[in-house]
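The complex is shown incomplete by one protein chain, all other protein chains being positioned as in the whole.
Chain nomenclature is as follows: A, B and C, assigned in order of appearance, with residue numbering initiated at 1 for each chain independently.
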Amino acid sequence: MKKYFLGIDLGSTTSKAIIIDDRDTIIGRGITNTRANYTVATEIARLEAIYNARFSILKMKLEDEIESKPEYKKYIKDVEAVFQYLQFKRRLDRLNVQFRDTIEETFSGEKRENISGYITRIVKEIGPSILDEYLNGSLGQKNQFFRDIVSEKYNKEVNLLSKEYFEPMMLVYDKSITHVENELTEYNFRELVYQSMELLNDKYAQIDESAPDETGVGFDGELNLLKGNYKHIYDSLKEHISFVSNLDIHISNMVGTGYGRALLPFPEKSIRSEILCHAFGAHAVFPNTRTVLDIGGQDTKAIQVDSHGLVTSFYMNDRCAAGCGRYLGYIADEFSISLNELGPLAIEATHEVNICSTCTVFAAAEIRELLNVGQKRSDILAGLHRAIVMRAMSLLARSGGVRNEFTFTGGVARNQAVLKYVSELVLKNYGNDIKINVHTDSIFMGALGGAMFARRSN
Amino acid sequence: MEKNIFTFGVDVGSSIIKAVLMSYSDNPFIIDKETEKIRKRNPGMVADQLIDQVLERNNIKYSDITYLATTGEGEMLQRKRGHFYSMTTHAKGGVFLNPGSLTVVDMGALYVRAIKINELGRVLDYKMTGQCASGSGQFIENISRYLGLAIEDVGATSLKSVTPETPSGICSVLAETDVINMVSRGISTPDIIKGIHLSIANKVVKLLSSLKATSPVALTGGMAMNIGMIQAVEELIQESKLNLEIRANADSIYAGAIGAALWGGFRHFKLTS
Amino acid sequence: MAKEVAKERSMIIQKEMITGHFKELGAAKETGKKVVYTFVPGNISELILSFGMLPVYPELNALQSGMRKKSGDYIRDAEQHGHSEDVCTYVKCDVGMMLNGNIGPTGEKIPKPDLLLLSYTGCFTFLKWFETLERLYPGVPVALLHTPYQEAHKITPEMTAYMVKQLKEEVIPKMEQVSGNKYDEEKLKSILRNSSKVEDFIVKIFDTTKHRPSPIDAYFAGVYYIGPINSGFRGTPEAVDYYAELYKEILTRIDKKLGPITPEGEMEEERFRLVVEGPPNWTHFREFWKLFYDMGAVIVASSYTKVGGVYDMGFRVNPDKPLESLAEYCMNCYTNLNLQQRVELLSKCITDYQADGFLVNSIKSCNSFSAGQLMIMQQLERKLEIPTGFIESDLVDPRYFSYSNIKNRLESFFQMLEQRKMILTRQ
Partner (left out) sequence: MLKEIVARCEELAFDLSFSRAREWKSQGKNRVVVGHLPVYFPREIIHAANGLAVGILGGGDRKLIIRGDAYYQSYICHIPRSIIELAIDKHFAGFDGFIFPSICDVMRNLSGMFQMMGEGKFVKYLDLPQNFQSHIGGTFYRYELQTVLNEVYKLNGIEVTPERLNHSIKLFNINRTLIRQLYDIRQEFPWKMTAADLYHIVRAGYVIPVEEHNEILESVVRLVMEERGDPMDKIRVLVMGAFCEQPPVGLIRTIELAGCYIVEDDFLLGARWIQGDIDTGSTDPLESITSAYLEKSTFSSSVYDIGNPKEVRLLNLIRQRKVDGVIFAAPSFCDPALLDHPILQKECNDKNVRFISFLYSENTGQFKVIKEQVGTFSDSIKLWDEPVLKANL
């Protein structure tokens, strides 16, 4: 039987799980936000990694077909998207129930009626629009969590309502969401994946019925390949999917790390410092790495490693979470945009506003003040991003500077503006020939390092 | 003083704007008052609307106002005649609301300011929190949001606590993580809220003791409307044997605006005499 | 809970010495003995003893308050009296203790000073400290002994001359005046003879960490070992006995191949050998120490045990030149060395005692130690390619001891050392 290894990074903001095989190849990734109960978060991440692993194995099995037939690729991609949607849908249904309970216990009379009506409308609105975004948009790749996705839509709808309902509606949301986040919704992979395929078949059936030139917006050429063909693909995939659904993904060993690692139900020897894990993970992906910068939700670590991936020195902030990822979260909130829109907006700036405090709590006030004196949104954002990077630079300096190659990890590395300033300042101060690495999996480096330790100590 | 005049005080806070219309004389009194949340709008605009709203409601024209004074972040208002610094206004307003107070503590959204005054209401000494937002009202707002509590209910919830659980560090952000952790450990909401209140109250009491505050102490600002907060401060004062009597008033949140309106009247007569 | 560990004889002797000293202080009013407040680094206790006066070390009081968990309140009181949060907490702890009645570690009241002997070596805060004390004890004479810094990596004759002149014309006359006794050079010489014996022992004791396993912990236990020389006993016969006994005990441990004693008994396995720079934290001393011995980490040398004098580079007092000796002793204290000298001393320790890692405990209070530590660390890392670790805490301010942060960093540091060992041995 094949051996798999699990690494769990229970971070302050997000919990990540990585599954690798016995050659250190990543085959499964799972991530969720740690707003909820730690155990639940870990479970969600782990289960997601296993689902993801099944899809990976499926893709590996079908490697040849996928190579030669793009429609296979498209089909699997769609299945995955619908699969994600169905997971989302289950939680949304759960949230809807919770909404009702909350309204019941909080409001009465006419108000209750009205709010209940609004909620019905909003929930009705959200479901289909999300399905559309999963299927035809790129929501699946956006790395957004349930809470973020829902709250974005919800806020939009609430803002359309009359002012007096703003507070109550927000309250309903705040009161309900935490419950749902704290619950583990288990899915049967097989069931869900079949359901996804049925749903897809319905969708494709529509294409079949459409006239040849009617494949309007959103229906691209790739999709066209599926036309008249999907049934065949469905049939040949069914067997494989059944196989991966039943496959026993045996985790031979696991290692936990991250901010909350002490709370993981793991034996002590399976718990590793996140500093070592981040460094080890980053080094595994980029073997020439000598300096690692990790900016997470509420800590920033600067780590120096040697040629073996061993940490030689490190420095991290503590006591004060100013200038970490959470700060960006608050800023996004204040600007009412989603986290992944922050960076692109900041990059548009023509100059950077000078930001004095990177204290998360003060962020909103400072932004308001700057907006009032007429500063542009993008310029303020640029300043905020730069301020974060300045703090990181200071930690880097304390850990021993930047040595070639430099790898940037953690959730914040996904933010293009932060990346831009980091690159600028690193190159300017530590030499233009420094190679800067960022990986699409950068947020998973800690979990990856953990999984690798798990493999090595097995 | 010959006759009564209208004065108006506007306190532009970081999240809430407070407006007070007063009749100023030897015995000044409040005619009307109102608050409005800024909620991501332009504070200047919100303040202007709020002023108009209050004037309209009382059938008074702007030109009838003898002195419109601002405080807080209100310097940018076009219609102001004068601006006073927050501690000056909170001292005045705090004593107006709680006569005889010798210390005023303004517990607002971002800062806590402790002001010591003498019998004449003169500011003697003061301390305020600085660059770190641990111990601010914003912090309570964030946590209560996470816990799904309306800010108005926070105080009452806190009173239900039996064994409060305080967050470990001072940082509000890290404390949030602590709170999440507490929730997952099954700590009850009242206990968490109380713990947060205690950690903020701790900052307040520290300010009071470093100021060597004198009793009675008036609490002002938005957090002074929070009964849980008042109680937490009282408990810690007792614990640290400071021997201070605490007072608060239902209109606490207006203290800055009231102070501004009062100083406006004072300046008017001083300038015209 | 820690199991009760059988006390070694040396521990008992030390305890008696300290208790005796505080008794004597407590009775100073009745016995008419004069009390001199002074500091540990550059303490010229021999001179104080030669006048028959009793020394008090405000820092040691602060340290003791820290260990007895009183410092938090004391510091708060001092801050209420206008002291800033930002400054050295030793000072604030001492001021707070004074404000609270000046009760010493044994419960006895510490008498007021008759003389403030400001021999300020290696730290400017001492100056400010005494300016503060001077105002708390108005009218008490102050004798100032300015110790020039070893800025040019050496002690020049002019520096010594400057100090000897201060001793002769400032310090000694004030001591004569306060004690009512004349300066007795012969007595001083005989005290110094004991000092030089003690100094020999100190060097031998701290050199035993050469052995594997190291029989002692040169930091956590080391701070106890330097107790007597730092608290006014350096030139006394008791000190000579104490160190002779201690040395004997350690030799036995070496014979038996025993590791250091910890509060929970003998350390089982020596896994890491460290050199530590910077003072320890006193408020959580036990927890702090436990973080080390639980991981099998033993400290084979530390700079902190050299604040009261550096002897391993060859310096000994010369009883024939008493005042010059005292001057040189002062100028030779660890924090009076310049950074380059500190690097050299530390790298000698690292090589001589075959350390696996170098750890800095950076103390928020103490600029004298802390300013420059990061550069020292970089230099050692570069020069010796030794893994380095860095933690932050404070001497006596409990607010600055974050157990979880320190644990997190230490854990990472030890895991890093372990991983390194594993990989390096595999190659």
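One rule holds for everything that comes next: a contact is a pair of C-beta atoms (placed from the backbone, for glycine too) under 8 Å apart; a residue touches a chain by one contact, two chains touch by 3 or more.
Given the structure is predicted, the values throughout are model-derived calculations rather than measurements.
Seen in the complete assembly, the chain not on display touches A, B, C. Only one of the listed residues, C:146, C:290 or C:348, touches the absent chain: C:146. Among C:12, C:313 or C:375, only C:375 touches the chain that is left out of the view.
Here one chain is not drawn; of C:35, C:98, C:123 or C:155, the residue touching it is C:123. The chain not shown here is touched by just one of B:42, B:58, B:131 or B:163, and that residue is B:131. Of the listed positions A:138, A:162 or A:354, the one in contact with the omitted chain in the full complex is A:354.
Within chain A, the residues in touch with the undisplayed chain are 354, 356-357, 390, 393-395, 397-398, 400-401, 425, 429. The set of chain B residues touching the chain not shown comprises 84-88, 111, 115, 120-126, 128, 130-131, 263, 266.
By the touch rule set out above, chain C reaches the unshown chain at residues 81-84, 86-88, 91, 118, 120, 122-125, 127-132, 135, 142, 144, 146, 148-149, 151, 158-159, 161-162, 165-166, 169-170, 335, 338-340, 343, 362, 364, 367-368, 370-375, 378-379, 392.
In the analysis below, only the chains that are shown with their structure count from here on.
Taken as a graph of touching chains, this assembly is fully connected, with contact between every pair of chains. Counting C-beta pairs in contact, the pair that comes out ahead of the other among A-C and B-C is A-C. With centres taken as mean Cα positions, chain B sits 39 Å from chain A. In terms of their C-alpha centroids, the spacing between chain A and chain C amounts to 52 Å. As a whole-number value, the distance joining the C-alpha centres of chain B and chain C reads 49 Å. Each of residues 169 in chain B touches at least two other chains.
In chain A, 319 are the positions where the chain touches two or more neighbouring chains simultaneously.
Residues of chain B touching chain A in their complex: 14-15, 38-40, 42-44, 73, 76, 109-110, 131-134, 136, 138-139, 142, 145-150, 169-174, 176-177, 180-181, 183-184.
Residue ranges of chain A in contact with chain B, taken from their complex: 12, 34-40, 102, 166-167, 171, 174-178, 182, 259-260, 263, 298, 319-322, 324, 326-327, 334, 336, 357, 359-362, 364-365, 368-369, 371-372. By the touch criterion stated above, chain C contacts chain A in their complex at residues 374, 378, 381, 387-390, 402, 405, 408-409, 411-412, 415-416, 419-420, 423.
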